[in-house]
Structures are given as C-alpha cells and as structure tokens.
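Please see the structure below; I have some questions.
Shown here: the complex without one of its protein chains, the others still in place.
We call the chains A and B, going by the order they appear; numbering starts again at 1 in every chain.
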Amino acid sequence: MASALTQPFTTLPGEVGAPRRTPRWWNRFVRQPTAVVGLALLLAVAAVALLAPWLAPGDPLTGIGPPLQPPSPAHPLGTDDLGRDILSQLLHGARVSLLVGLATAVIATLVGIVVGGLAGFFGRWVDDALMRLTEFVLVLPRFFLAIIVTTFFGGSLLTIVLLLGLTFWPSTARLLRAQILSLREREFVVAARAVGAAEPAILTRQVLPNAMPPVLVNASLQVGGAILIEAGLSFLGLGDRSQVSWGYMLNSAQPFILIAWWMSLFPGLALLLTVVAVNLVADGLNDAWNPQLSDEAWR
Amino acid sequence: MAAHLPRYLLRRVLQAVPLLLGVLVVNFFLIHLAPGDPIYLLAGDGGDEPYFAAMRQKYGLDKPLPVQLGLYLLGVVQGEFGYSFAYARPVFEVIAARLPPTLLLMGVSIVLSTVVGVWLGVVCARRPNSPVERSVLVATLLGYGCPAFWLGQLLVLLFAVRLGWFPVQGMVNARADYEGLARLSDIARHLALPVATLSVLHLALVTRLTRTGLREELGKDYVRTARAKGLPTPSVVNRHALRNALLPVVTVVGADIGTLFTGAVLTEIVFAWPGLGRLLYDATLSRDYPLLMGIFLLVGTSVILTNIVTDVAYAVLDPRVRYT
Partner (left out) sequence: MIPQQPSSFLARALRGGPGRLLWLTLMLIIAMTPMVAAQGTPEPRDGGTLVVSIASDPGHFNPAITTGFTQHVVADSMFNGLVGLDANLQPVPDLAESWEISDDGRVYTFYLRPDVAWHDGMPFTSADVKFSFEEVLLKYHSRTAAGLGAVLESIETPDDLTVVMTFTGPYAPLLRRLDVTEAPIIPKHIYEGIEDPTTAEANLKPVGTGPFKFVAYAQGDQVTLEANEDYFKEGLPRLDRVVFRVIPEANSALQALQSGEVDYAWNVTPAQIQLLQASPDLETATASASPGGALCINTMAFNLENEPLDQLEVRQAIYHALDRERMLEQIQFGAGKIATGPISSAMSDFYSADVTAYPYDPERAMELLDDAGLTPDENGVRLTLVFPHPNTFDRYGELIREQLGAVGIAVEDVSLDFNAATDRVFLDRDFDLAIVSYCNGADPEIGVRRVYDSRNIRPIPFSNAAAYSNPEVDALFDEAATTLNADERAAHYAEIQRILTADVPYMWLIETEGIRAFRPEFHDFKHWSGHFAETAWTENAAE
C-alpha cells in the first residue's frame, strides 16, 4: 500500500517531512508565542488539577450555601441548584478532564506504537493482519459506541478512558507505520544496517526515535479530543456521576441556562481554554519538530 | 493506471465484507450481553411472567444468543433487518425515515465548511503573519476547542431566544403547511443554527489543513522557479500548489463524512433535529436491539464506502499514488 493511503484519518496530519531530531526543537518551540501561551495555560490547568484538594478543600459536591446564587465574594463563580460552590467544582473538575485526556492519549499511543511498530517493522502478513484490525477499529463509530457502552455498562472513568484509548489508537498506528516505512530506507538506517546492527536495535535506536515527533503531536491532539468526548458524554448524563467534571457541570446547568448563566458559562470556558491550550502546544511541537515550515521564509 | 481501478475496487469491496461482519458480530454481543432487558421497557411499569415470556418469544429473544445472531445475519443477507421494538415497524423503514434530515444537515455542513475552509486557508497562506491570518487562526483554535453542544446552546440563546432570528428547534414550522419555495426557506431557517454548530469544528480543521499544506507547497522549488520566471502569485497558487495542498483535506473530508453521522448526535439533541443520531440515542435508551444493529450496519457500511471513495479520490488527485 502506498504511504499516501495510510495518512492518519482523523488528526491534523503533521507534514511527514524530514524529521531530524535536533536539540534545537525546544528553542524553536519557545520562540513561538502561541506555543508558550498554550504551555502556560496547560501548566496552570495541571497545577489546579493537582492542587484542587488544597485550593478548594472539602467535597465539591456538598452544598455549602444557598442555591443558585450569582457570583459573589463568598462564591466567586456562584452556586448551583443544590447550593454547591461552582469554583470548587470547577477546580476539582479539572482533574477528571485532564485525567481522561492524558490517560486516553497514553493508552492510544502505547497501543498505536505497538501495532504500528510491529506492522511497519515486520511487514508482510503481520502488517496485513494489523492493518485489517486498524481498519476495523476505525469503522466502529466512536461516539455511538461510547454512548452505548456508557449507557449499558455505566459511565465510570475507567470505562470511558479504556473505551476512548482503545478507539483512538488507529491514527497513531498508521502514522507510525508510515514513518517507519519511509525511514527504513533512509541513509542513516541503511548505514546502520550496513555496519551490521541487528534489526531490533535499528528499530529501537534509529527508527523509533526519529518517528516519534509526529506520534507525539498526534497524542497531544488526542488529549483535546478525549476531553471533548468525555464532556459530550457527561452532557448526555452518561459520564461518571461520582466525580465532578466539567461535562457533568454543563449537564447540571441545563435547566438553569436562562436564569443561572454562571452554571454553564464557566465550565464551558474552562473546557474551551484547556482544549485550546492543548492544541496550541501540539501546534508548537509540530512546528518545532518540523523545521521546514517555520524555517522557511516565504515572502 | 486506469486499468487497475476495477480490480482495486473489487479487492477493497471484498475486504469490506469481513470488516462489516466483524462490526455486526462485535456490536451484537455488546448489545445483547449488556444489562437491561428491552421487554421490561416495552411493558412499562406493568406486566407479569406470562406476559414477559410471550413477548420474549414473539421477538425471538428466548433463543440462545448464537442462534439469534445466526438468524439476524441470515436475515441481513436476504435484506431483512428485523422489526424495531419501540417503533413496531421494520427497521429499514424506521431508519429510512430519519436518513433525509441527517443527510441534509450533514451535506450542507460538509459542503459549506469545506468551501469556506479552503477559501480561508488560501487567504491565510497568501498573507502569512498578517492580522487576517492571526484572527483566522485564533478563530480556528477556538472552534477546534469548543464543545459543540455548548456552542449550540449559546447560539440558541443568542440568535433564537434573545434575537428571535431563527427558530429554537425542529426542521419545519409546526403551525404552517408550507409548500414549494416557502417550505424550502422554512427548512433553511431551521437549518441555520444546527449547521453552524456542526460546521465549526470541520471548518477549523479544513482551514488549518489548507493553510499548512499551501504554505508548504509554496515553499517548494517548483513554485520558486515559477515565481522567479515572473508568473503572478495567484496563478501559481491556483494551478499547482492548491491541488497538492488539498490532498490532506480530501482525507479529512472523507473521514468527516463518517464522523458526521455520529457527530450529529449532540447537535440533533440540542436542536431537536429528527435525524439518525437521535434515533441511535433513543434506541440505546430503549434497548431497541434490531434498530441498534441496523444503525451500526448503516454507519459501518457508509464509513467503509467513504474510505474507499476517499482513497480513489486521493489517487486521482495525486498521480504519485498507485493502486497496489
């Protein structure tokens, strides 16, 4: 199969140009103001998620004030219909969103690396079989599947993360496989082979590190995608009800959208900012690892 | 190359059969092994053992699962997709009735966002680092990060509830029986907000892909040469670079036709649009097994077909790709 046919389907395909891993990528990354802003935002959200129990002590799902109060000094972002503090829920909700995003991306990337790596490296029937499997997973409609599984089996965080991780990996696998196919014939790999390096060593030492940048960019985009899907499921009332998440807050806000705007606005904005931050970082990484674009002065 | 096309297509279609079978089998067991019995839902809060037993027998739910699966597949081969529990009608009819609204919503959204997205992408690529490009890029980022259902609600609150420009829900006005042009314009008014909601993500994606692809192409040697020869920039862009830059866009548009079936669930619920996404959601809640299987069959088939078509389109656009 020609490599163009194996482009990732659902992500922003990073241009699979000449991926030279240079120590300069970090310099390139921080030279982009958007990437720095994204990273700062993301670190802020991560800090909030980690520190939530100290920033907002107590159970965010316990009523501590009068219900449906607009933002005030006592409750800077207001309270919900059961008199629970929105700010406190927002801080705790960051944990679920980030956790779902990161765990999904980690699972998807690991599975994708294994599948894509095996397929790209061994080729032949292994490749064929694994690519059939990849197509199969791509054909399963992810959101439909998520609705059905969370409806039927309950929407615990574990279920959601596993489900998303196990449906997000095909793009990673295809990307990595394409990278490997193109890298295998590159000079430095051929050279390594010529001096007698063993194939597994070539794969892990030479090919994989060079193939990783687009995979990581893809993974960071998946973080954003997973966060949005979790929010969508929670919005339908199919998320994990035992922990507050931003989607859960948006779901609770439904009946009050016209009279308690603060219940809906803040979690929505938090979601938006977090996903934007993740995507900015992904863009920054892509540009930093793909110097062709940013170095090329086009006038 | 053209001579290879029929063989290539045949091979792809043959490969699709086991794929579809796999999708059906996996979904069948997923659906049937899940807790929850459709019979109890049919019964409401009444019923006793004889009633449940009679209904189970009537719907064939008393047989062992492998037998049920076999009977279902046998039916599918003969074009029989079973009866929906909730609608008490053939699955085929139920789905067919919901397809036109979904296709309308999807089609308009894909066409609109692709055309506008490519245009915005070209604008950006030709004016790098301009205020125009910056604002478009910020907008695409926001669009890419915005939960569709949340955006939909904001649009309803602003344009339907506050300003009254568009209706809140539905596909046609419930009070009037419009005919002809008036009916079309009525549907268009109802279509505006859901299409806007559904298009945002896709628009952002297409814009960014076009911009990135075009910038890369414009940096390539052949463009520089053409430019050095004094060819005007627009012509270079239009003739050569755009064609190559659109390759990834084709892939994404193809994939989005598949995801728009599913991506429409939330939008259809928020806007009470009578489409397939909502049908699936309702069928899930009511454990309408035959209907769920039917929807999966349809969506699986459409995704596979879209993939094949995308690959062929890719090959047509990019002569370097060969069928293998």
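Structure notes:
In the analysis below, contacts are C-beta pairs under 8 Å (C-beta built on N, C-alpha and C of every residue); 3 or more make two chains touch, one makes a residue touch a chain.
It should be emphasised that the depicted structure is a prediction, and the values quoted were computed from it without experimental measurement.
If you put the hidden chain back, the residue from A:30, A:50 or A:82 that touches it is A:82.
From the options B:50, B:79 or B:230, the residue with contact to the chain not on display is B:50.
In the complete complex, the hidden chain is touched by one of B:41, B:154, B:192 or B:312, namely B:41. Within the entire complex, the positions of subunit A that touch the omitted partner chain are 59, 61-63, 67-68, 81-83, 151-155, 237-238, 241-242, 254-260. Residues 34-38, 40-52, 54, 58, 83-84, 86-89, 94, 97-98, 101, 153, 156, 160-161, 164, 167-175, 269-272, 274-275, 278-279, 281-282, 285-287 of subunit B touch the missing chain (whole complex, contact as defined above).
Going forward, only the chains that are shown with their structure count from here on.
The centroid of the Cα atoms in subunit A and the matching centroid in subunit B are 22 Å apart.
On the side of subunit B, the complex with subunit A involves touching residues 15, 18-20, 22-23, 26, 30-31, 34-36, 128, 141-142, 144-150, 153-154, 157, 161, 205, 208-209, 212-213, 215-216, 218-219, 247-248, 251-252, 254-255, 258-259, 261-263, 265-266, 269, 280-281, 284-285, 292, 295-296, 299-300, 303-304, 307, 311, 314, 318, 320-322, 324.
In the complex of the two chains, the subunit A residues touching subunit B come out as 1-2, 4-5, 7, 9-10, 12-13, 15, 17, 132, 135-136, 138-144, 147-149, 151-153, 224, 228, 231-232, 235-236, 247, 250, 257-258, 264, 268, 271-276, 278-280, 292-293, 296, 298.
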